[in-house]
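For this view, one protein chain was removed and the others were kept in their places.
Showing subunit A:
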Amino acid sequence: MMHSTRRGFLRTTAAATAVGVVGLPHIARAAAPRFVIVGGGPGGATAAKYLKRYAPAAEVTLIEANPTYTTCFMSNEVLGGLRDFSTIQVGYDGLSGHGITVIHDLVTAIDPEGKTVTTQGGESVAFDRCIVAPGIDFKYDAVEGYSAEAAEIMPHAWKAGPQTTLLRSQLEAMEDGGTVIVAPPDNPFRCPPGPYERISLIANYLKQHKPKSKVLVLDAKDKFSKMPLFTQAWEMFYGYGTDNSLIEWVSKSDGGTVTGVNTETMEVTTAGAGTFKGDVVNLIPPQSAGAIARSTGLLEGGDWAPVNKGTFESLAVPGIHVLGDASIAAAMPKSGASANSQAKATAASALALSMGQEPPMPTLANACYSIGGPEHGFSVAAVYNYDDFENKLVPVEGAGGVSPIDAGADSRRREMFYAHSWFENMKADCWG
């Protein structure tokens, strides 16, 4: 099978030659390339913004169903009562102001041959290259009794928005002495440390307002992201490991994997630990790339889109790039920061390939913070170089990793400040 980048390159090169465009890379001399970005989360928004920055003459259209995006990052602080919901909402005026055409509509089809995107509202937008950043969808079938309807009773809150508000109101309404069940999925899934930050901040809320309550974690894993750091925070703040712990964690080995739910009895059944009744149940189901990635044929039968990890061009469908949570970036976690970093490489590559130029060799990074308790933050970071021979993003040896376990209270306090600054700057860099 011919590789997609090569094929895409040949086609665009031929086109450039045919119209007699000499003296590239000056884009103004060529017909302005047209890009359509599907999805306005951190990945899609960043790709649109940076395409326009890299090539002001390019025609950039962003199609996103919702007029407002609610960030998953910092939504756990909303759940824990530490942050107002309005602070995790962003609009698209910033992107429109940069000259990006923003269409609020649902994309129903992407035609890679005809090079058009069509929407529910009947719009049809032509592109030279399309960037697909649909985020995640839920595999409801993986848990018996769970569904989109069941999520109105047992919220996942793993796409922020009404689900976040729903879970918060359930926590507020719960009486003291209640049990909050949190059920994280097996890897891979969006935001690997996210469930454990959520557990921390729910425990923090219960400690202050409903101290006879507890969080029961039914996990489909034996290990999780930043595990020693979360465990340390849980011991420091929530009595973890003692008889009075606010958090009880049941691992996969202890049978914690959730296999079914009953929304009428509020019961959760596990693979081997028995059945538990929750007053509030936060079930985070297994995930896959957003539906449009599957219907466009980008997933090759799997749950996530295989891509060239240098250009994020689909290995299944040439001319289409897939980035963020929906793609397989292997070493890079499915995080907002990863999506932002990948979006810049994707924008630069899509631009270069649309003009028959060589795409840059990307150096990417991820830096992600978690809040474990009051004035208590910690981070994970990594820098990645693209290995074009193996099609791998390789973390630089000797760099990256998590906050030191013995860093102390002052360092944890600083990382809380940095986490909140990261959030403000991240929102501005993606949508501002």
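Structure notes:
Keep in mind that, in the parts below, contacts are C-beta pairs under 8 Å (C-beta built on N, C-alpha and C of every residue); 3 or more make two chains touch, one makes a residue touch a chain; residues count from 1.
The definition used in the following text is that contacts and distances are computed from a predicted model.
Taken from the listed names "Cytochrome subunit of sulfide dehydrogenase", "YibE/F family protein", "ATP-binding cassette domain-containing protein" or "NitT/TauT family transport system permease protein", the protein name that UniProt assigns to the chain not shown is "Cytochrome subunit of sulfide dehydrogenase".
Of the listed residues A:204, A:370 or A:403, the one in contact with the hidden chain in the full complex is A:403.
From the options A:208, A:253 or A:363, the residue with contact to the chain not on display is A:363. By the touch criterion stated above, the residues of subunit A touching the omitted chain are 1, 3, 5-6, 9-10, 13, 17, 22-25, 50, 54, 306, 308, 310, 315, 336-337, 340-341, 344-345, 348, 351-352, 356-365, 367, 379, 381-383, 388-392, 396, 398-401, 403, 407, 411, 414-415, 417-418, 420-426, 428-430, 432.
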